[in-house]
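Sharing a structure, written as structure tokens. Questions coming.
A single protein chain has been removed from this complex, and every other one stays in its place.
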Amino acid sequence: MDLSFSAKEQAFRAEVRGFLADKLPPELAQTVRDGRGLSKDTYERWHALLNEQGWLAPNWPKEFGGCEWNAVQRHIFEDECCRAHAPRIVPFGLSMLAPVLQKFGSKQQQDHYLPRILSSQDWWCQGYSEPGAGSDLASLKTKAVRDGDTYVVNGQKTWTTLGQYANWIFCLVRTDPTVKQQAGISFLLIDMDTPGVEVRPIILLDGTHEVNEVWFTDVRVPVENLVGEENKGWTYAKYLLTHERTNIAGVGFSQAGLAAVKRLARSQMHRGRPLIENPHFAARVARAEIDLMAMSTTNLRIISGAAKGQAPGVESSMLKVKGTQIRQEINDLARRAAGVYAMPFASEAVEGSNESPIGPEGTTHVAAQYFNNRKLSIFGGSNEIQRNIIAKVKLGGGA
Amino acid sequence: MDLSFSAKEQAFRAEVRGFLADKLPPELAQTVRDGRGLSKDTYERWHALLNEQGWLAPNWPKEFGGCEWNAVQRHIFEDECCRAHAPRIVPFGLSMLAPVLQKFGSKQQQDHYLPRILSSQDWWCQGYSEPGAGSDLASLKTKAVRDGDTYVVNGQKTWTTLGQYANWIFCLVRTDPTVKQQAGISFLLIDMDTPGVEVRPIILLDGTHEVNEVWFTDVRVPVENLVGEENKGWTYAKYLLTHERTNIAGVGFSQAGLAAVKRLARSQMHRGRPLIENPHFAARVARAEIDLMAMSTTNLRIISGAAKGQAPGVESSMLKVKGTQIRQEINDLARRAAGVYAMPFASEAVEGSNESPIGPEGTTHVAAQYFNNRKLSIFGGSNEIQRNIIAKVKLGGGA
Amino acid sequence: MNFDLTDERQMLQDSLRRFLTDRYTTQVRNDILNSDTGYSAEIWTQLAELGIIGALFTEDQGGYGGAGFDIAVVFEELGRAGVVEPFLDSAVLGGGLIAALGTEAQKTLLEQVIDGSLLLAFAHGEPASRYDLSHVQTTAKMQDGSIVLSGRKAVVVNAEAAGFLIVSAREDGAVMDQDGISLFLVPADTPGLSLRGYPLLAGGRAAEVELDNVSLRASSRLGVAGQAYPVITERAAAASVALAAETLGAMETATVLTRDYLQTRQQFGRPIGSFQALQHRMADLLIELEQARSAVINAAGHLEGEPYQRELHIAAARNLVARTGRLVSEETIQLHGGIAMTQEYELAHIAKRITMADHRFGDADYHLEQFIDLSTT
Partner (left out) sequence: MNFDLTDERQMLQDSLRRFLTDRYTTQVRNDILNSDTGYSAEIWTQLAELGIIGALFTEDQGGYGGAGFDIAVVFEELGRAGVVEPFLDSAVLGGGLIAALGTEAQKTLLEQVIDGSLLLAFAHGEPASRYDLSHVQTTAKMQDGSIVLSGRKAVVVNAEAAGFLIVSAREDGAVMDQDGISLFLVPADTPGLSLRGYPLLAGGRAAEVELDNVSLRASSRLGVAGQAYPVITERAAAASVALAAETLGAMETATVLTRDYLQTRQQFGRPIGSFQALQHRMADLLIELEQARSAVINAAGHLEGEPYQRELHIAAARNLVARTGRLVSEETIQLHGGIAMTQEYELAHIAKRITMADHRFGDADYHLEQFIDLSTT
């Protein structure tokens, strides 16, 4: 047992920290720190800076232009990015599609798409969920019918994050309706400029436009856009889901969030004393911090195992549940700390206006974020689905 | 809406309070207040005092010698008894069997058994649960086979509370194994002095002997001991279960328990101040008290409806769950308040010794009671079964 | 002991529920949320005609209700429908303060308040006061027979629509003294009064209010100089009954929406309400909902009682309802899944009403602390 990082790992951390200090534009960090929404340009600017450094694809093999960092290095990188309030790397192309293409795509697909992901020429989004297929993903209905050299796609996807910025979407589609649910699904790449693709915004309860519906009406997709084999898409989708699960615990986000709560609670006064000194509020903060300290170690335990080649199993599900609980608790603490100034709706500010905020620093977005982050326990495999997985592994029972 | 009791109800409360002040022996109240176990004699002494006053059977119709009090009166009576630390009325004969006999028993059974319950000549216990039939009560296996004028009973009952004091047991037995579970069950009265009846103690985790196994080996029971019709026992059992559910919220117990916690926390010192002034402990106490204040009103709402003839439905299940949660929380507060003096095992004191207690007043039994009262959410229809009932009524879904 | 509504209150509840069910649909309400004013003048007038504002005042005051249970009945229904119109601010607070402290001349405003033609706002909280009712830094000074107000008021709900602001200011004492606070009736167009308005997350609008040497006639004072604090606490208690009842109503809607969704939404080939884990969580919500209902009854029933009991039951109810509210809003969203994350779905708004009520007149911890202080004295 050794809880400290090796000298090599510490050197790597210093390198990352140095890069962020040099290259992360301060106004960009401030936007992230304020919890304001980021524009497409902002994301692309950050991607370009990382790409220049060769760090845009931490998890890709070197042969494809990636860093091929191990789990510990990736953790250190993500940790430092969170501390520095760097924007997140948009995952759809880099962390979700790319591993699938690298493992199951044709040489042609790899050569064509991977460089365009790194250069931000293509912006990808994900076409998985459907209105009738949420937790029960395999019941999806969007169908692709082979017609000569093309598939004709009809159906609807939903909860497509940042679909409004994307020019490509990777989709699960049903290519064989006659077999058992999982068996008839294929993995298809669709150019969103194709006629018949329509993106409709979904406004979330905090007023933000993050997700979309994507409608397909007789959309013709060349057969060479099929990844791997027809009707094997479920296998690739599951592979993708395990890759989506890096940084599932969100330790860095929680640490940054908790630091913000403490800053706010030191400035807010309650009965003539800083709120942070109120024992009831302090108890809430302390419990969240204690939980986070433990989860951070759980996360490192799994990362350390992964770096040695152990495949994370049910632990991912555990981290997902606990990680979202902690993040949501911290969001709740922030809205409490803001007091009456949690009430204003800073819709303009979310969109990036420059008007001065209404309440004291750190109060503007807390309530909106509290509501927005209810999604954490719903999207990406709800916490109920995670509990089913844990129970299945540990109890062997069905749902 | 009127939250206060009527003048008539207040007069009744004064009458009950006066009786308790006059007639409840102080040493008996002290035993209850200390949380010490009660002997058979103690219970019988208290039953006799109540019987003398005509108050031993609050819920019985007057024709059988009961008080025929309405729900509000019964509540006031129970409330005052709790405040005065009176022993509880042992419910098996008075509140459980008697309503069944009064509704479904023969005139002969009523004339014979009911007076003997009032006079304490008979002490009844309940033969419902079996090792394989807990939450799934209807799967019971104890069988009674008709042989001329007798049933021959074989099988085993368990969790039989105070069975060691009883001379009679009312049992659910299977008289027809060929039909659907509930359909083949009968309700049988068995003299525990009959050859083949054996009572074996079960020691609970706090060292107390409250419950028992009751074994039946070729026990011959006269057919006149059948209540109602053969194979209709499930109907009577369900009727009994609704009657068992009076005072299900245990408001009085919780109020007495919370008062004890506060007394203890005023005397225990923490960092040089009474524990009750510690904000973290005070917050726990306050939340429990706030919950109890609300539940007390929920209880009165249901009682007030019942006094007007409204049948309590799913509300009983809600009160059971919330009532046990609050009682168990108060037990937890008590063990916390006791600090290091929660650790001694006061087995002798539980049994009623006169040796001076080890810790300060109010600490001796708190940990044992905490563990003993885990039963509240398990026995008498577990909280999981109650949630199934609530969901069934409110959602209409199966389990 | 009687937990039935009186016939009058039953009628009030029925007619209000009927009106809101028919007229205050999700679509109508979402349009109101997106409007510039943040409320519907039309619906406001119609509800006034229905007597809903009058129900919040006693007969003496020109209404036909005004007791804790009247407030509870009205706000439970407003909460069910997610109503954002300013009943709390204009009637319970603004009108209630004038009714409690006003001279006969000042009280003539109540008629317009009750018929809906005059809106009010209560400008009390300040940027640094959080939930402390005695934390008043705004000053009121006599100057040549006039009263001059200076200071800032924070998150004054309904300030932009109000014809008068009722402004608290200190005539004497230190920032947190209970003595020395007065209330003033300030016409919206008084020079020196300026507003910075903004929408609220859970609907309606508020403003930061700047008082820059606002000069008033001496007759603008409500009640005796420096003695307003007890009435402020009494009206804050009434507001707490309203907020707790509103949250109760909103939680009823949240659980009904969830029940319906669980019964209809299919996943894995069956309604998700057939999954036992969700059933048990739903059962727990319903249990807590009954607790909240009882807490609201206790608070409403003690509003006219003696102050200690009133404050104790208010603190208990607000703490319990806040805890239950968090549970219900978070769990009902979770039990729904994604659909509840969308702005247009009814529950999204209802959940915001529930949560943001925790930010008016004290949150769960504030009321817990109040309860602890009261129960140890």
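As written, the chains take the letters A, B and C, and residue 1 is the first residue of each chain.
One rule holds in what follows: a residue touches a chain if its C-beta (ideal position, glycine included) is under 8 Å from a C-beta of that chain, and two chains touch if they have at least 3 such contacts.
Remember, predicted model here, so these are calculated numbers, not experimental data.
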Given the contact rule set out at the top, which of the displayed chains would the hidden chain touch in the full complex? A, B, C
Of B:53, B:121 or B:135, the residue touching the omitted chain is B:135
Which of C:11, C:174, C:224 or C:277 contacts the chain that the document leaves out: C:277
Among B:140, B:295, B:367 or B:390, which residue is in contact with the omitted chain in the full complex? B:367
Would you indicate which residue among A:218, A:277 or A:355 is in contact with the undisplayed chain? A:277
Residue list for subunit A contacting the dropped chain reads 1-6, 9, 72, 276-277, 279, 282-283, 286-287, 289-291, 293-298, 300-301, 304-305, 315, 318, 321-322, 384, 386-388, 390-391, 394-399
At which residues does subunit C meet the chain that is not included here? 275-277, 279-280
Missing-partner contacts on subunit B, residue numbers: 129, 132, 134-136, 139, 158-159, 202-207, 268-272, 275, 278, 280-281, 284, 328, 332, 335-336, 338-347, 358, 360, 367-368, 370-371, 374-375, 377-379, 382-384, 387, 399
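Just so it is clear, only the chains that are shown with their structure count from here on.
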Between subunit B and subunit C, tell me the centre distance in angstrom, where each centre is the average of that chain's C-alpha atoms. 43
How many Å are there between the centre of subunit A and the centre of subunit B, using C-alpha atoms for each centre? 53
Quick check on subunit A: which residues sit in contact with 2+ other chains? 280
Scan subunit C for residues touching two or more other chains and write them down. 368
